[in-house]
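Down below is the structure, laid out as structure tokens.
A protein chain is absent from this complex, but the other protein chains hold their places.
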Amino acid sequence: MQSDLRALARRIEPGMRIALPVDYAGVSMAMTGPMIRHGAGDLHLVCVPTGGLQVDQLVGAGLVRRVETSAVSLGEAGGAPCFNRAVGEGAIEVRDATCPAIHAGLMAAQKGIPYMPMRGVLETDLLAHRPDWRVADNPFAEGEDPIVLIPAIRPDIAIFHAPMADRAGNVWIGRRRELAAMAYASAATIVTVERIVDDNLLGNEMSAAGTLPALYVEQVALAPRGAWPYGLWGEYATDVGELRRYAAAARTPQGFGDYMAGFLKEAA
Amino acid sequence: MQSDLRALARRIEPGMRIALPVDYAGVSMAMTGPMIRHGAGDLHLVCVPTGGLQVDQLVGAGLVRRVETSAVSLGEAGGAPCFNRAVGEGAIEVRDATCPAIHAGLMAAQKGIPYMPMRGVLETDLLAHRPDWRVADNPFAEGEDPIVLIPAIRPDIAIFHAPMADRAGNVWIGRRRELAAMAYASAATIVTVERIVDDNLLGNEMSAAGTLPALYVEQVALAPRGAWPYGLWGEYATDVGELRRYAAAARTPQGFGDYMAGFLKEAA
Amino acid sequence: MTAAVHPREILIATIARLLEGTRHVAVGASSPIPAAGAMLRRALQEESGGAPLRLSILGSVEHNFFTNGSAELFDCAGQRRIDAFFLGGGQVDGQANINLVGAGDYPRSAPRWPGSFGSAYLYFVVPRVILFREEHTPRVFVDKVDFVSAPGVSSPHIHRPGGPAALLTGKALFSFDKARRGFALESLHPGQDLAGVKAATGFAFAHGEAPPATAAPGARVLALLRGRVLDELSETYPDFAAQMRSELAALDGVPALAS
Partner (left out) sequence: MTAAVHPREILIATIARLLEGTRHVAVGASSPIPAAGAMLRRALQEESGGAPLRLSILGSVEHNFFTNGSAELFDCAGQRRIDAFFLGGGQVDGQANINLVGAGDYPRSAPRWPGSFGSAYLYFVVPRVILFREEHTPRVFVDKVDFVSAPGVSSPHIHRPGGPAALLTGKALFSFDKARRGFALESLHPGQDLAGVKAATGFAFAHGEAPPATAAPGARVLALLRGRVLDELSETYPDFAAQMRSELAALDGVPALAS
């Protein structure tokens, strides 16, 4: 199993744009260790639409050049220590966004269009610091009507964790359709799952309704409890104690190093 | 049951913009008779993204002022006789579109934005006859890059047929997500279903994945075999013989009238 | 005789009042007090036979009415299907600008907070945004935020159907006057006085000479809150509900209510 995960991690090349899901949608924490061991750095992370433990660990491990996100935190366990430290030190670039702007950028990629308009955002400091966002006048309005245009976000690879896949590579994502949006927008998608089932997930309308077709999925690997310490909807709850243990340890670079040493050893 | 359908039909007011699904997605043919008996006319039909028997019958009954569509036909049974006749006579206005433009217009309404850009369509006669569509330069391109902007389509009412709903009004649409798109975009949605189930469709992740939440659904009514003569995915097949019988009858206004008299009598 | 009331019960009851007439309220993932206020409003509307209130709690399974991923909340708000939402902020200023990104010079903010989440959008499109922050100090309520995650008011030519309706803190309730671009003190919570609130607030606000006290919930409302609402709340926020229960048990007068 670990060798499968290492094979997936080898898909990542330095400088790639990697899409990662929000903490409750299905984070492939099982891939974090293999990604760090693989070592491809200079990454541009796209949080869909916010980040947490995985982002913090990849930043702490020095693999990240840029984070495009609407927020990064450990939720109930508090702020993201490595991320906040890297921001304070200017060690990473943050492209601060707002959740629907991330969704809009992915949707533009999904539709094959260069940008999506969205309401809001005008006269914010977010917009002031995003020269890649544009403002244009809505041509359908009678008078002046400025609207923000968000360019397509086209990640190189999307990585997430899901309850199950079938042998053809179809992945069941249930109602977490942001996972499908990530996959549509990304050039490649790699997925870890709790289990691989023999039945064709597209074989009946009930399971097909929640299935991301294999068409969008490059590789699937088995990783039971692969979201831990995050939970996986319908499967298991978040291990808040572990998140707090990490939050406390990672308050210093030394503490982060010690925590990750144990973590990487377990994953070896 | 017929009284429920009549109650649904009373929601329709003259001049409303009504969204109807493509023939294989779940057409509420059960509503066609009650709509004709109710008689609210001057309708603007939005076919998502093409129309068939229901559109033809509503046009034949004289209830339709305008059809916005990418196509209207009876599929294997041939052209849509009343629609084609009305076009030839200039009795209805056709807003010819292309499938992804209809989807784009609904998506704009779903997102609460005034328009969506889309590729293609340039230098077509479709564009030449759609003064409501605009062309703008993509501001993210280096050089000239014209792109079509499709304004939001906001129907007053979406009407479709689905396999099941629960008692809270949640409707199971499976992977026919254009039905959700119609509902998101429309001010109100009314649905007929094969059956009403006691279980909460949002109560487990498997059925929730294919469920349109009650939040978007104004009324649900029971109508077993409510798509007939169309089929319903996962339930029953299209009755092509009946479509052909209709196609043959409706070749003349007299034949259409005779067919519909029998049809409306049955539905009374 | 008035029963003893927990300070958070004042907040919850006030939120329920602010939500009067809403049909669909959305609440962030870790917002037990706004959620409790919305649950109380729902219970009150049900009791009085009013329009049913729908409550979407992000991240909750019990109260998740969405099936189209995390974009659906924003789509739903853009469709005008969400009447009220709650926002907070590391900083809030006198023009109702909110800052969820960080203090000091951006981008090397110190401290850095998580980020703007959906605020830069929802603040524009949800008609009734309630600003809620329990901590009422000059550190939070500043004259001018260091980073505008979302502005309180927009220029006249900007499409903005939504915006701030009220600011509720641990000390007081304010309304927001869009024309004047400023807050007005509506009421002081029990035990607070005007001078204290002024000292705790880094921006100027309008106020009467003798601001009234924030209304305490009556017996009927308290019974609903301590019964049905706490039961509902414990499904989604078990720790918070348990803490409220134990603090309520320690209050004088609670047994009297049960009699």
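By letter and in written order, the chains are A, B and C; residue numbering begins at 1 in each of them.
As a working rule, a contact is a pair of C-beta atoms (placed from the backbone, for glycine too) under 8 Å apart; a residue touches a chain by one contact, two chains touch by 3 or more.
Note that this is a predicted model, so its numbers are computed, not measured.
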Missing chain -> touching shown chains A, B
Missing-chain contact among A:141, A:215 or A:261 belongs to A:215
The one residue from A:35, A:109 or A:223 touching the chain left out of view is A:109
Full-complex touch with the removed chain, picking from B:146, B:224 or B:253, is B:146
Checked against the full complex, the residue among B:98, B:170, B:186 or B:211 that touches the missing chain is B:98
Interface residues of chain B toward the undisplayed chain are 22, 24-25, 48-50, 69-73, 75-76, 79-80, 83-84, 87-90, 93-94, 96-101, 103, 107, 118-126, 129, 143-147, 175-181, 233
Chain A residues touching the chain left out here are 109-113, 180, 184-185, 202, 208-216
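In this section, only the chains that are shown with their structure count from here on.
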Nearest to the mean of all protein Cα atoms is the Cα centre of chain A
Farthest CA centroid from chain A: chain B
Dist(centroid_CA(chain A), centroid_CA(chain C)) in Å evaluates to 30
Rounded to the nearest Å, the gap between Cα centres of chain B and chain C is 41
Within chain A, the set of residues that touch 2 or more other chains is 107, 118-119, 145, 147, 175, 233
Residue ranges of chain C touching at least 2 other chains are 66-68, 78, 125
